[in-house]
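Structure below; questions to follow.
Excluded from the complex is one protein chain; the other protein chains are retained at their positions.
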Amino acid sequence: MWRRVFALTVKEFLALLKDKKSRLVVFIPPLVQLLVFGYAATFDLKNIPFAVYNEDSGSASRELLSRFRGSGNFTEVATLRNEGEISPVINRQKALLVIHIGPEFNRNLLKGRTSPVQVIVDGRNSNTAMLAMNYARTIVNEFNRTWSERSGKPGPPAHLVTRAWFNPNLESRWFIVPGIVGLLTLVVTTLVTALSVAREREQGTFDQLLVTPIRPVEIIMGKTLPGFFIGIAEATIIILATVFWFDIPLRGSVLTLYTGIILFILSAIGIGLMISSLAVTQQQGLLGAFLFLVPAIILSGFTTPIANMPPFLQDLTLLNPLRYFMVILRGVFLEGAPFHRLINQFWPMAVIGMVNLTIAGWLFRHRLY
Amino acid sequence: MADLQLQGICKAGSGDAIITLLNVSKSFVTGKRTIQALDNLSARVQGCMITGLVGPDGSGKTTLMRLIAGLLEPDKGTVTALGRDATAESLLVQASIGYMPQRFGLYEDLSVSENLNLYADLQGVPGDARQDRFQELMHMTGLGPFVSRLAGRLSGGMKQKLGLACTLVRSPQLLLLDEPTVGVDPVSRRELWSIVSRLVREEGMSVLLSTSYLDEAENCTEVIMMFEGQILGQDRPAKFSSTMEGRTFTVSVPDMKGRILQKKLLLREDVTDAIVQGDRVRLVMRTQGNPDASALVPGAPDITLRPVQPRFEDAFISVLRQQRSARITDREADMKPGPSPGGNGGNVIEVKNLKRRFGDFYAVKGVTFSVERGEVFGLLGPNGAGKSTTFRILCGLLPPTEGMLSVAGHDLRRAPSAARAHIGYMSQKFSLYGNLSVRENLRFFISVYGFTGNAGQKKIQWALDQFELGDYAESTSNDLSLGHKQRLAMACSLMHEPDILFLDEHTSGVDPLARREFWHRINALAEQGVTVLVTTHFMEEADYCDRLAIMTAGEVLALGTPAEIKSGVRSAEIPEPTMEDAFISLIQTSARGERSS
Partner (left out) sequence: MNGKPGKSGPAESRRAGSRMRLTGLVRKEFIQILRDPSSIAIAFLMPVVLLFLFGYGVSLDAEHVPVGIVVANPDQDTSRFIGSFRQSRYFELVLLSTMPEAVEAMESGTIDAIIHLRQDFSKKLKTSGDAPMQVIVNGVDANTARILSGYIEGAWIRWLGHEAMAEGATLKIPVQMEHRVWFNSELRSRNYLVPGLIAIIMTLIGALLTAMVMAREWERGTMEALMVTPVARREIILGKLIPYFALGIGGMALSVLLAVFLFNVPLRGSVIVLFAASSLFLLTALGMGLLISILAKNQFVAGQAAIIVTFLPAFILSGFIFDINSMPAPIQVITHLIAARYFVAILQTIFLAGNVWSVIAWNALALVVMSTVFLGISRRKFRKRLE
């Protein structure tokens, strides 16, 4: 039995790696995507373009504005002279944010009265808008604190000390890049396996296989192993890049991480082979993989938290192996989560993998043509 | 009026060339190999008649067609069709020719009439003239009752006829047909031919047609024989056969199987060709003159030798044999690497009332037959007759809907996997791993059958020697020629010494020489006690079988030895029926029976 599985595995590897196109599909897009995602997929805002409409000439307003300019997050793009200029600058997306300081600003401040600052935000992209507002609010709060200290006036009766654990500078790259390990491993293993049986069916080699003494279990194993090794290799490359190129801390144990990777790849292969055994042509296989991958990625918590979804979708994500793997990745990388805390993520993936592999094996022989 | 026009276009036999090729060369690059498809070829094709383009697979027939249709540019030389340069003025040439590629691009999800309308639009047939033309075409092709059926649901023969109709929507001056009868059953084949000859006769059309069926070459006015991108000869078919005068005979020896006689004959140096025809063998000698009958086969004094009319095929094989020195030697004696399991008689395959349903359509409706050990059994029938379905059920690839079957005592679908080690299977199309090398394919299949290490290596070496693949061991299978691919496929299905061999249309698309080679191997295997089950739509191949079943529409029409089947249709009109005659007559009888019931 092992001889046959071994022969099949060797053949799969040869077939996959001898073909220039499939070699490219397996290795190049993932690396390009890693770089693009790693650099482009970020929610952190830099260079927020803002415009200033300052009706006040006092030093306080200048100080406040210089804090904006010096923060590193904001870039001033225009100075406005009247209220009518505000609307075009936002409409045309020249500035995301307009800071409007009224004429009484300095005087009020000096008198100890609260002086308002108006911030107008372009809400077309609500997330960017909200983040930009948060950045602005932080700057204003800082300003308030120094102002109170300097003027000796009592500040608010309590003050807020905020700290972020696991990711002290709140860099979204720390959140996104470990997720990419899961995303790309899923894409590659699913594509490799989803097309493997369909390709054999299309080329007629599957019939040739079925008339040999090989058993469905052996076919499953022979088809699983190459995807498994490629998945592991792919994941390892990306993990190395994550740690050494993107400088993201790996705080937990590598063993725990690889337990997760192995279970996750098994579940992904299970789904891939299941698609494969249902598809008659490679095109159907590709379409099937696509139909699985898009929702799986969206509903995994990769970019947006599952907690924000409506309840019925949250329930649906329980079927998605990537969901569990995301928790494991971020847990191990950033939180240093120990093995026992992740058990509830491990077993669902194992179940998903086993169920799918079993069904796929059954379908190999019983699927009606 | 029509006659006037006819004379305006061309005069048959006047020597006016409708196609002229001058020093044309064309090569393609596939993978690392460069294939010289056409090599400095010059030819003239005359109008108002059917010119046949004959040659083995890969001789450049399709490339030549595509050059004339302006679909390819020659590397060198000029191609002129209808007086215009086919490369520079391709749009104009295309406006007055009809071209039917080997796989005509029918839109399978369009109905018959929608396909016709599309091509009428593309060819600019005005709306009022269209209906008359369609009527005529439907009448001609017999597709009238199927106008609203989707093209994908038509049988192979009907598809070809529709393809022809689509190229004829605007009666072209020159019609190019690339292997129009491949995979078409004999009845449809005859119909296609009668349509084409009518077009030439009545509409004064010029036709250039390529074919790998050599009997069709005899229907052409003139034949161009091609080989490896060059022209070996161009003449009337009768001229070709006349060179074989006095070299062709049939031989028979009582109580000697045809294929054993054939093998003995082929071992002789002075024999060019010998093919089995039931219990007789058709013999082509190297030189003219009556051979000494008693000396032909040692130990067979009661041999009968009768001279017969030479055929085009004899000339073709004879010319090819001169080109390719490859001779059938006695290496087939060693076909099977190990000792044969022996055994004597007994049914190895048994099928009773086998049925298979797809949806509400029965592909196989109650088939019953049995095959003895060491027998070559043929399943014969047109496309869609249910041969392949029966085949797949026997191999365990499809479950039957109803009925009993046993292959070597097992139902392969439920049998333990070890039972499958006793069968070999070679499917219709090349089904090995294309991007693996020859050696890698062999190694994979032999290890799947459980031979590793030394034993495996030995088997691989045996296969490479036996099938003359040694030189290609490291080349990628996809880059092999069709003939070599078939050899590799056969090697893969034989290496593990199966007791039963399933061959599904393994010779379709293979040239006559390669086909002969395969049959020699099959015969040698049968000699050693291997049971062989083949499907084919080549009527002549039916003659090579010990017994056969003729199938149509999922039913067995006739079952027996080739001689029995042929004698069943003998009548006053056909005193010496060929297998094709038998087939057509059986099918027509069954169709009539259906209509009357």
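So that you can tell them apart, the chains are marked A and B in the order they are listed, and the count of residues begins at 1 in each.
Note that contacts are C-beta pairs under 8 Å (C-beta built on N, C-alpha and C of every residue); 3 or more make two chains touch, one makes a residue touch a chain.
Everything numeric here is computed off the predicted structure, so don't read it as measured data.
Taking the complete complex into account, B:70 is the one of B:56, B:70, B:157 or B:562 that touches the chain left out. Summary of contacts with the chain left out: across A:8, A:52, A:136 or A:219, the touching residue is A:136. Remark: the omitted chain is touched by one listed residue; of B:64, B:82 or B:106 this is B:106.
From the options A:70, A:103 or A:295, the residue with contact to the chain not on display is A:295. Within the whole complex, the absent chain has one touching residue among A:37, A:206, A:264 or A:364, and that is A:37. Contact between chain B and the unshown chain involves residues 66, 69-73, 88-92, 94-95, 97-101, 103-110, 114, 117-124, 150, 163, 166-167. Panel shows chain A; residues 21, 25, 29, 33, 36-37, 39-49, 64, 90-93, 96, 109, 112, 114-131, 133-134, 136-137, 140-141, 143-144, 147-148, 151, 153-168, 170-172, 174-175, 282-283, 286-287, 290, 294-295, 298-299, 303-305, 307-310, 313, 327, 330, 334-335, 337, 341 of it touch the chain omitted from the view.
Note that in this section only the chains that are shown with their structure count from here on.
The geometric centre of chain A is 57 Å away from that of chain B, both derived from CA atoms.
The touching residues of chain B, when paired with chain A in their complex, are 392, 395-398, 412, 417-421, 423, 425, 427-436, 440, 443-445, 447-450, 452, 476, 492, 502. Considering their complex, residues 3-4, 6-8, 10-11, 14-15, 18-19, 203-205, 207-215, 369 of chain A touch chain B.
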